[in-house]
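Only a single protein chain was left out; the remaining protein chains are all shown in position.
And then subunit A:
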Amino acid sequence: MTDATAGPRPNSDAGGKDKPSGPMLAADGTSLKSSLARSMRRQKIKALLLVAPLLIFIMITFIIPIGQMLFRSVENQIVSDTLPRTVVALDSWDAESGDPPSQAVFAAMARDMVVATELNNHTSLGSRLNYETTGLSSLFRQAGREVDDFGEDHTDAFEEIDPLWVEPATWVTMFASDNWVEAHAEWAERAEAAGFGFDELPPPFEFSEGVQEPLPRTSAMFADFARVLRVEDEETPAEEEPWNIVYLSLYEDLAADPSAPSAYDGETRALLEEALAITDTMGPFDYQAAFEEIDEDWLGYDLWSTIQTFSPSYTPGYFLASIDRQLTPDGVEVVDDDRKIYGTLFLRTMVMSLMITFSCILLGYPVAWLLANLPMRTANVLMILVLLPFWTSLLVRTSAWKVLLQQQGVINDLLVWLGLVNDASRLALINNQTGTIIAMTHILLPFMILPLYSVMKTVPPSYLRAAKSLGATNWTAFWRVYFPQSVPGIGAGSILVFILSIGYYITPEIVGGTKGVFISNRIAYHISSSLNWGLAAALGSILLALVLVLYWLYDRIVGIDNVNLGG
């Protein structure tokens, strides 16, 4: 163990003199090496215990949220969660053929839509798909209003055969297990006793044995019906007449397998046998036509290909959207020119950050040089002029610039007053890129001056004098001797300013107008206005990756421990 030699060695003097032939022993007789290792381990654990609370705190309050955001940028469960049947049915559909999908797909869609509409999920699914193909949002909203009427005629036909079919009790006796009926009765009793404000969920629905095999479609649909009633309305099938689609499923079960009633041996067997007659009077339901009636786009290629493309639970779609690409059934495509915004925005963020960094170097270098070369006392006084803006609230500085740069603001007034600018042609200094660059240069300038200053402080002034005494001109002495030594400061300051500026949000938002905003403003827009969180997360992840690469560079150049806070 190399550490052991560096550790405390209480008996090292004595050990050195005696030069014992065997292993050195500690006071308690164990070998010194193992005793030392034990004490080191104890110290290590102690140190780790001290660090642990903060590490856990940071993990929970910061790292996990960031990780979750990264995850959200590829997450896409909404399609497969909302349309589970459709996604499976659509799997076999060949988008290339150009034909609309089969009846089975439309039937699956009708069922998924009924459930989604009842849960009010169809609108969020519509918005999600709308990010990919415009117009789908309204399609889903429209269908949500009509899909619960699908199969109404079949329901009426069942009622005609026997009015018992519209009684909830009939369905409960047919499907529910005895356990559930009992649990439900208890729950209803408790609800009665508690009266208003009773918020316990009803027991989850259980099927009685031997009903699911003969009537697969109906029981699957009825299960959804019971589930939705329970979580959405806190009710049970015992009080509600099933949806039309349940009747339609029953019809399809009976039509597909006329022997189903005989395979079922519950109380309602007679009722089912009687209902078999319905297959003679009613034809099958045409789902495709029904959807077409809502809107003929339901037969269109766009809708189905989008659903098929985005049915996997994880998608690169958001990342592709962040770089102006789009996932289509034919692969990745570049979006239309009028929708290309992110490439421009990333480019603008980079270019403007570079301009800000450059102006900070330009303004910061002379000041840092002056501060580093003035006598300590004067430099300290002047340093206040750098530190005061650094310590002043960001909002204060931003509002100061807003006040100064406005059309009716101090700078324009001054220029007009001096007669340098005509009153009618006041300069547009705000709500554009100029405003962002001026204000951010001012805000970030201390971050350039402080690292530059600390590097320049270490350059001995005698070097310049030596160069001059050897015959160098002022310029040569500066450029060949001083400047190369100040480059680390420029590097540190530039990376710091650049990193800070590409992630800036507040200042561009206030003084940047529409032309002077950064990628971060777009992220905020997607979080709070457009609610396209996946895209916000993807844009954020790209920005984060960029910043981490830059920080890695910064660490290589200056070392993260050397961050100077000017305090």
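Here is the rule we go by: a contact is a pair of C-beta atoms (placed from the backbone, for glycine too) under 8 Å apart; a residue touches a chain by one contact, two chains touch by 3 or more; residues count from 1.
Everything below uses one rule, namely that contacts and distances are computed from a predicted model.
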Protein name as given in UniProt for the chain not displayed, "NADH:ubiquinone reductase (Na(+)-transporting) subunit D", "Inner membrane ABC transporter permease protein YdcV", "Malonate decarboxylase, alpha subunit" or "Acetolactate synthase": "Inner membrane ABC transporter permease protein YdcV"
Hidden partner chain, touching residue among A:Gly29, A:Gly195 or A:Gly419: A:Gly419
Option from A:Val396, A:Ala428, A:Ala466 or A:Val487 whose C-beta touches the chain left out: A:Val396
Selected from A:Met109, A:Leu303, A:Leu404 or A:Val459 as touching the chain missing from the view: A:Leu404
Residue of A:Met24, A:Met69 or A:Ala104 touching the missing chain in the full complex: A:Met69
Subunit A residues that touch the omitted chain in the full complex: 3, 6, 40, 43-44, 46-51, 53-55, 57-59, 61-69, 72, 363, 366-367, 370, 382, 384-389, 391-404, 406, 408-410, 413, 417-419, 442, 445-446, 474, 499-500, 502-506, 509-510, 520, 523-524, 527-528, 533, 536-537, 540, 543-544, 547-548, 551, 560-561, 563, 565, 567
